[in-house]
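Heads up, this is only part of the complex; the chains shown haven't been moved.
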Amino acid sequence: MRPSGRKLDEMRAVSIETGFTKHAEGSALIKVGHTHVLCTATIEDRVPPFIKGSGLGWVTAEYGMLPRATNTRMRREAAMGKQGGRTVEIQRLIGRSLRAGVDRSALGERQITIDCDVLQADGGTRCASITGGWVALKLAVNKLMKAGDIVSDPLVDPVAAVSCGIYAGQPVLDLDYPEDSEAGVDGNFILTGTGRLIEVQMSAEGQTFSRDQMNQLMDLAEKGVSELVAAQKAATA
Amino acid sequence: MRPSGRKLDEMRAVSIETGFTKHAEGSALIKVGHTHVLCTATIEDRVPPFIKGSGLGWVTAEYGMLPRATNTRMRREAAMGKQGGRTVEIQRLIGRSLRAGVDRSALGERQITIDCDVLQADGGTRCASITGGWVALKLAVNKLMKAGDIVSDPLVDPVAAVSCGIYAGQPVLDLDYPEDSEAGVDGNFILTGTGRLIEVQMSAEGQTFSRDQMNQLMDLAEKGVSELVAAQKAATA
Amino acid sequence: MRPSGRKLDEMRAVSIETGFTKHAEGSALIKVGHTHVLCTATIEDRVPPFIKGSGLGWVTAEYGMLPRATNTRMRREAAMGKQGGRTVEIQRLIGRSLRAGVDRSALGERQITIDCDVLQADGGTRCASITGGWVALKLAVNKLMKAGDIVSDPLVDPVAAVSCGIYAGQPVLDLDYPEDSEAGVDGNFILTGTGRLIEVQMSAEGQTFSRDQMNQLMDLAEKGVSELVAAQKAATA
Amino acid sequence: MRPSGRKLDEMRAVSIETGFTKHAEGSALIKVGHTHVLCTATIEDRVPPFIKGSGLGWVTAEYGMLPRATNTRMRREAAMGKQGGRTVEIQRLIGRSLRAGVDRSALGERQITIDCDVLQADGGTRCASITGGWVALKLAVNKLMKAGDIVSDPLVDPVAAVSCGIYAGQPVLDLDYPEDSEAGVDGNFILTGTGRLIEVQMSAEGQTFSRDQMNQLMDLAEKGVSELVAAQKAATA
């Protein structure tokens, strides 16, 4: 029933290649099916003004898509002179989600910026960015720990994200682009490695949904995230 | 326990004054406690390029806050030269939510723009915008029906929104600003008059939450929305 | 002869509601006929760089119009990415006019920002902004005096503004929108409570005018402003 | 008494050099004392959308200042990414003033753009722009008449502008920069060759003025404009 032939609760193939670029304190190329996102982590010894002197750290994110990551070329945001509404919404979600999984006082007064740049898109780029972004973040934090700059690990529990939706009337896990563009309901679920919830966003387009359906999507998300967390652990072991 | 002395499942006082301004096809000033939002609906005989010729209508929204709607003055977005990320995120949510409650083929090829401008803010402005925005939308649609421009009502079921969150460890309904700024988890719930879900957004700040807590927030939201829908019906009767 | 049936030298009904919003140090909703402007005053303990250390205070203003304050919806300036030329011109006039009525050394090194946001427009919004803005300014100054932050009142003489113009060949007082859009000459007159001039702007559109006509408009303006000043005094008594 | 040694009612030396640049349909370098403005007129066979099909022409203006036209370098507006409020206000005034002196139906459906670029500034740049701009406009119109593109002259009466103000307590004509920066009241007066008024703007900075003073400034302006009009006529004879 799914265009890809996958089962209803089947994720796409996931791979995470660490160290894809050499300058960043952490970098990972995550592939979730044909969705490929390059995530890098940058450590800086400064924090935003509103937490200066608080002893707390900060994690933030920026998101971008190469113009021809998609089937037809999109205009380059730098050339347009601003980030689109979708971009702003996504990068705020990535930053908020990763931050929720960080013990900011263990991190200390420094900022880590996660850049997520989509090299190729096939649906689910914001979820792949969070999942891959966490790996880049982890690698950067490992570097700080190894150098003795921080002593207790601020990343106690991994953070990963998956999309689920109602496609052709059925709840399905990990929407790809052909499904995403047809789904009447889709949601993004950001969970920790121990199954705690960080962010849940479900929205209907042109229809509505019931609490039962909401729970079915939630069940699928728990399954998907547990697989993603396994991949994160393998990549950062 | 709540700063306002409200019970855990108690909404703030809600009032909706229709016809607050005279030029718009529909207008309403909604007050949810000290949060006051002026919502207007504008009908235009044109649709965005991507649905031209489809026979379908479009509903979109813009959101703004007067600079001194808040306790300290914020910079005017027009003077800054762009809408902030928070504004963009909110107005996309308002548009998407209202659109989900519209039968776009019954509306026909026309666009209705809902402007939501916060005159005074005390938490929950995006939810008040959706609830008040639906009233402005309804009034505009009534005008179209009265004029015979459309024949079947495209607004079959009201759309309303409320925020819930975990404040001081307890799930509470309809966060005001003092609660919102302290809450570890907060969510926005957009439902229809018949209790169907349109959009659910829950996010943790500096902590996580469980599926049980998610369900408790959902229960509170259902109660709150049913009260808001009663107010909408009274205002548009 | 006037569309509204008013006499040539008759103002529209004027009302000023103070305390319309609660956060600002001063706020007033002024209604001049169907023109409604919300004015708020914000006090800050800082001044622009060019007067730092001078011991003088500063008063400045910003102006905006809600998109559907007018008969057809205007694009939101924040969404367009800049304030239009008309907005810039108006807010500079408001700031300059109010400043001319302030003893800046009595005010001391602090800045008061007057935000004038048009909720509904029917001609004369810049004049209503000045008249209502002065009320918000006065309320904020009263608060400073009550708190003992300043000792002598920097607002010795009220500032109010009215438009006059030549409509259908006749000099008329307080143009509403139907008159304004047809008038061959229109002017804005900003005066003090004692009849001193602060700013006079007269301009012809598609015709010219004589010194005699200029003097007739000036006479009307003096009458109008005296009525507005009475309303200001009543509101701030 | 005046820094320049001029009498109270004495203009600075005025010269107008036509044809200063070769590409424009009309061009003039106007010098009013040390204020030098290059004005060019561009004719285009199109009008703004709002008058398309009306048979009427349009005259508009743009204003700029070279970064080092002034005593200390100002930031280049193109590099800052926008025109400042003062620039916008001035160019709207220039366009409005020149337009008031044009018979737009005699001009026919075409647009003339007047660019006024200040090469060197010493006070009164907006007035010099209007006076010099009218010369550029006249030259362009002459070209149209010569070519037979229009038959009756749309410029029946010249338009010129001068500033007057109250300096050291005295009404003076044609403020230069040292006077302008000290004047308590200054005004811009735009008149036609026959002494009709087009635009009058008087504003007080840190004080107020009386109707008597307003009339004294008006008298000076009439004298100044008559001298400017003589210079315009000589330049375009």
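A few comments on the model shown:
Order of writing sets the chain letters: A, B, C and D. Residues in each chain are counted from 1.
Basically, contacts are C-beta pairs under 8 Å (C-beta built on N, C-alpha and C of every residue); 3 or more make two chains touch, one makes a residue touch a chain.
Only a predicted model underlies this, so the values are computations on that prediction, with no experimental measurement involved.
The complex is built from one repeated protein sequence; 4 chains are visible, and the structure file as a whole lists 6 copies.
What we mean here is this: only the chains that are shown with their structure count from here on.
Interface subunit B/subunit C: over half of the residue numbers present appear on both copies, so the contact uses mostly the same residues. Separating the CA-averaged centres of subunit B and subunit D is a span of 51 Å. Subunit A and subunit D have Cα centroids lying 59 Å from one another. Touching of two or more other chains is recorded for residues 82 of subunit A.
If each chain is drawn as a node and touching chains are joined, the picture is a simple open line. The complete set of chain-chain contacts reads A-B, B-C, C-D. Within the complex formed with subunit B, the residues of subunit A that make contact are 82, 85, 88-89, 92, 96, 99-101, 104, 187, 192, 196-211, 214, 218.
Partner subunit B is touched in their complex by these residues of subunit C: 20-24, 27, 34, 36, 38, 40, 42, 44, 62, 64, 66-71, 73, 76-83, 87, 113, 115, 117, 119-121.
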